[in-house]
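All protein chains but one are shown at their positions in the complex.
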Amino acid sequence: MAFRYEVRLSGSGGQGLILVGKVLAEAAAIYDGLNATQSQSYGPEARGGASRSEVIISDGDIDYPKAENIDIMLALTQEACDKYVVDLKEDGILLIDSQMVTNIPKGNYKVVALPIIQSAVERLGKFLVSNIIALGIITKLSGVVSEDSVKHAIRARVPKGTEEINIKAFYTGIELAGNWLEKHGSL
Amino acid sequence: MEKKTNPNVRMWQGNVACAEGAIAAGCRFFAGYPITPSSEIAEVLALRFPVIGGNFIQMEDEIAAMGAIIGGSLGGAKTMTATSGPGFSLKQENIGFAVMAEVPCVIVNVQRGGPSTGLPTHAAQSDVMQARWGTHGDHPIIVLCPSSVRETYDLTIRAFSLAEKYRMPVILLSDEIIGHLTEKIEIPDPSTIEIIDRKKPTDTPENYLPYKMDDSDIPAMANFGEGYRYHVTGLAHDETGFPTNDPKKIRAQMLRLNRKIQRFRDDIVEVETFNTDDMDVLVISFGSTARSAKRAVINAREKDVKAGLLRLKTIWPFPDKEIEALYKPVRKIVVAEMNLGQIAHEIEWATRREKPVVRVNKIDGEPITPNEIFEAIIS
Partner (left out) sequence: MDYLYYLREDKMPHIWCDGCGHGIILKSILRVIDKLGWEKDDIAMVSGIGCSSRTPGYVDFNTLHTTHGRAIAFATGLKIVKPNLHVIIVSGDGDATAIGGNHFIHAARRNIDLTVIIYNNYIYGMTGGQASPTTPVGKKASTAPYGNPDAPFDISRLAQAAGAAYVARSTVYHVGKTDRYIEQAFLKKGFSVVEVMTPCPTSYGRRNKEGNGVEMMMFQKKNSVGVERAQKMSEEELQGKIITGVFVDKEQNNYLQRYEEVIDKAKQINQ
């Protein structure tokens, strides 16, 4: 049977989560030869407030394009975490920013708390690349797309001149996830 | 180091696929007015047209945009406009003009929640009846509903072909989910795409009748400024195109206008079936909701419930014959749509209420989930 992998990226408008969704979907569909869809919630939410972007990846047809049984969910703000965690499946991965999300919702999830935004600021000097760090973490934790494909998709998507810092951010994320896995064992 | 990829594979939004489909169909004039969730179509064409010899114009409102594409079509171009709910309401009078004067053009409505300003960023499928009867008077119309990004591309091209072939406006009724969904699409080789252009007159200008009654029921269309000086009006007219009050002539023209769709409905109506051979529950859906319906049917089959899906790609003219051919053996019919039963009502009519019709409806901007349809199938 075809596999179906659901990703929800949530945070506040302006954190670049739609871009992450597009890059992830393109990595899967264009570079890994899988199927993928990406959608987002629009609305006043897109201008601050909780916002979300969703990616479905499959090796078969994707009929229903919305997430309802989520494998991995990213939450970069407490508000987004509280609002969107409902569809995370049992045993799914809840990836949170360890500083922004302090009140971890109860549930049968595997919680991965990492200093995503802090790493962007301290290690790369750029708050704006938090989203790509998160993308690196998701790539590593999910294993659903290849690192190489995501790297290509990043290069094709990000504004010219920002490729290197974004690739650095991506590997920062891979490293954060790698360290976490070493410490806590595989998911 | 470059990674090898198929250059024809893209990740496109439904709205992008619509714009690109229009270009592939030969559309070179677009007039529009911004409205969510359709604006990306205008934005893509504003970017693309100047490079490929097309014209994009942002008009002062949707009424003007609709007028401009009719004017452009009379000049000989394939023309399109795109809008959503409130803008679709504004276009109705001029859509009627295009029907009456038999001017080919394509109108895209990326449906959002209504009535009024409603839900600008959330999907609905509640303009089904407005697409059919939005303009006044007895009139034929063609309405196509895409369920995926690739199908948005294909049906946009088909919309132009049908518009040109039957000399009438064709509505592409998308919705916010499909319009904003980014999905993998493999762009077909242009040589495999069927493009149809309007029939040009073979008569001399002196003998040309723009609304000629002949066996074809579809008169040849001359472009303005190419030697055929004729008159175009929204008033009831005779074969010459000039207004008339003669009931006999009016009747003949009005019957022909409606007949051209009745007569060629088999060419126009397209549906897709899935698992319908041995079914005892028939699920009918269209647009984005048909994707949930397909998942529900698959899930039902896994539970040994014999469900099948009929997906409507053309909704007007209504696929009554296709439904007729399927519904007799089934126990019940489930109709899923993001409105309060606009298509269900039509299905009850087409099946003479011989089977129970279970309606799965939603009007809060949220998509109908596969599970909601599944529940209706097994209930």
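Brief remarks follow.
In order of appearance the chains are A and B, and numbering begins at 1 in each one.
Going forward, a contact is a pair of C-beta atoms (placed from the backbone, for glycine too) under 8 Å apart; a residue touches a chain by one contact, two chains touch by 3 or more.
Nothing here was measured: the structure is a model prediction, and the numbers come from that model.
Looking at the complex as a whole, the chain kept out of the display touches B.
For the options B:68, B:124, B:157 or B:377, the residue in contact with the chain missing from this view is B:68.
Shown as candidates are B:15, B:94 or B:109; the residue that touches the absent chain is B:94. Seen across the whole complex, the unshown chain contacts subunit B at 29, 31, 47, 50-51, 55, 57, 59-61, 63-77, 79, 93-94, 97, 223-235, 242-243.
Assume only the chains that are shown with their structure count from here on.
Residues of subunit A that touch subunit B in their complex: 21-22, 25-26, 29-31, 35-43, 62-66, 68, 148-149, 152.
Note for the complex: subunit B touches subunit A at residues 3, 5-6, 9-11, 36-37, 120-122, 177, 180-184, 288, 291-292, 294-295, 298, 367, 369-371.
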